[in-house]
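Excerpt of the complex: some chains, original placement.
Chain lettering (A and B) follows the sequence in which the chains are written, and residue indices restart at 1 in each chain.
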């Protein structure tokens, strides 16, 4: 059963209103942390506390020809892009050929590209045309299974084996120079022909918190602008997700900064999954509540992460505490029941969100 | 039970005669495609259709010291050579030492060398002398398990593991410079001592179809000679195995040309197994029949391949459709029952051939 838009979107204002929360559907274009104000194109919004949970700016503009809007590659990171990709996929099936998919330099979310590789493989086999569509997984990771977290248990060998079994080739430690129609050009000079390409773009903080004068895509604000984020626009926070300089500003999810576990030859970022984001948001909220009530701040635990990775004809469970190595606990297991669990979790999570039941686990 | 010659040879004229097919047991030395004639040393044979299914020319002469006839290595690719090898093996067992076996540059049939490695290991263990005979698998493949087809599923890791378990060492991407008594000399300068060496020779097309003036071993025919084969003597054909230029010439089996799936640092060729050859021959025959009957030509399917690899104390099933990646379907499984299946298939196949029942599966 194909996903329908209404099944995977939420009526955010409707969910928030009963809880007494206003929802303003406008992009923030500036923050004045010294004045405690956020600006959108039409509004000036004062705040006591500010929680920045914008997610990333998908920085397609850093690589010429990247992305579905001004370039030649597809992407499923936004609903619009996913809808476009659906059309590209259908067209591709009429006359299949080489697929290139994966993650450009500066990506900090690798899981979806792995899922895409596995899902496309399974889909194409189902249609008996897999041999007409070579799949190349292209990535900035230093090895497959790195995932921005330095790997998880034997994830390197696990992915190598699962890719080998499925004839999915891969290139690691790669940076993309540019995309032209039907060709990915890597910084090392390699040219990769494609009929369909899905390359995750570099991640950045959103313009409102990013440094001024970025060569591509950021909105210059004013001369005295002191950005909240680091050079890539991610916001440094303490263990309670509070901004290093402004105690009434918090950042959670992709917006906040996590140092990578190790330098990689091509830059990669640490993923901040939905699971992690929910935990961060709860800690930030509890911290603000405690502060208002003049109670002791909650002691923030190290983040853990649980992931269910779709693998087309099977799935895998990944669990890590802490997120980055060395870890006290880690799990990596494959099994079809994780696919069922993933489907069930999606339904449960959307039901929970739709009904505002965020206090449920 | 050791194989006896009469159990593995066929009375070809006797099998073909009842079907009204003449068998001339002479090597073709020249083809005149414009005149539709084949020449042997004693005969001039006109044809309406010509099907070239000669198998390879085993090009021992390309590597000084290679081969059982003028060199120092053994081989099992012809009956004569296999009989000689049997004597070498018995002599070797009296005073065992290092074994070097594998495939020289330009080989396009790797399976038998893998089988030899596994079989010798099992045989020597059975005699409790394995520790006196280090086995080195030497190959032009870029990695073990490549097999000329870019690997099959996780064949690289599969062979690495099975070799490791059996103390079989390996050297990949190697080309042989020359063989002297008890020493293989590689192009990179490495010298490998041996008591027994079995190195598969480079494969070429037979002289009758190969380019003139090849420095070693080919018979110069005449000055206006336009070879049917490519520079290595393999014959380019279309999907129905018909020659690119001469529509009444077909080529099947090792004689025809398949482009490799990827360039390898040391040249390797794509294997054309017996299984594949039978399919090719049936397609060629059906094409000629259809043409004669003025019916639509059969649409040739992409080749698939099924292999049963003997591994000494076990065996493996390999299945691929198509032969080269990316593949719609592929299987790689180990198991002792594949050894029984291989033995049973041999009996079945020889019975089928002996009785001319080629219409059976």
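Just so it is clear, a residue touches a chain if its C-beta (ideal position, glycine included) is under 8 Å from a C-beta of that chain, and two chains touch if they have at least 3 such contacts.
Predicted model only: the values in this text are computed from it and were never measured.
Asks: Assuming all chains share one sequence, and 2 are in place here, what does the full complex add up to?
Replies: Of the complex's copies, 2 are shown; altogether there are 3.
As a working rule, only the chains that are shown with their structure count from here on.
Asks: In whole angstrom, what separates the CA-based centres of chain A and chain B?
Replies: Computed from C-alpha means, the inter-chain centre distance equals 51 Å.
Asks: Where on chain A does chain B make contact in their complex?
Replies: 125, 128-135, 160-161, 164-165, 167
Asks: Where on chain B does chain A make contact in their complex?
Replies: Those in contact with chain A are residues 151, 153-154, 156-157, 302, 321-322, 325-330.
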